[in-house]
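One chain of protein is taken out of this complex; the other chains stay put.
Then we have chain A:
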């Protein structure tokens, strides 16, 4: 059964972008089109990691979204 979107709010996510960057942050808002607003984001590319704060991630830019498996299990 699919979880409701509010279950994911507040989760620490790893978002792989299509341009090969990874974003780590807390899911704060999700809209009906799958666009995300993520806070406290760290952007990682190759070896470089930096903080970029509050980020809006359009669905089209997303390749994959990951979540910590233990945390995921606690959501169910």
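As a convention for this text, a residue touches a chain if its C-beta (ideal position, glycine included) is under 8 Å from a C-beta of that chain, and two chains touch if they have at least 3 such contacts; residues count from 1.
By definition in this document, contacts and distances are computed from a predicted model.
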Next on the checklist: Name the omitted chain as UniProt records it, choosing among "Sec1-like protein", "RNA polymerase II transcription factor B subunit 2", "N-alpha-acetyltransferase 35, NatC auxiliary subunit" or "AP complex subunit sigma".
Outcome noted: "N-alpha-acetyltransferase 35, NatC auxiliary subunit"
Next on the checklist: What does the interface between chain A and the hidden chain look like in terms of residue numbers?
Outcome noted: 2-10, 14, 17-19, 21, 23, 28-34, 37, 39, 43, 45, 48, 50-70, 72
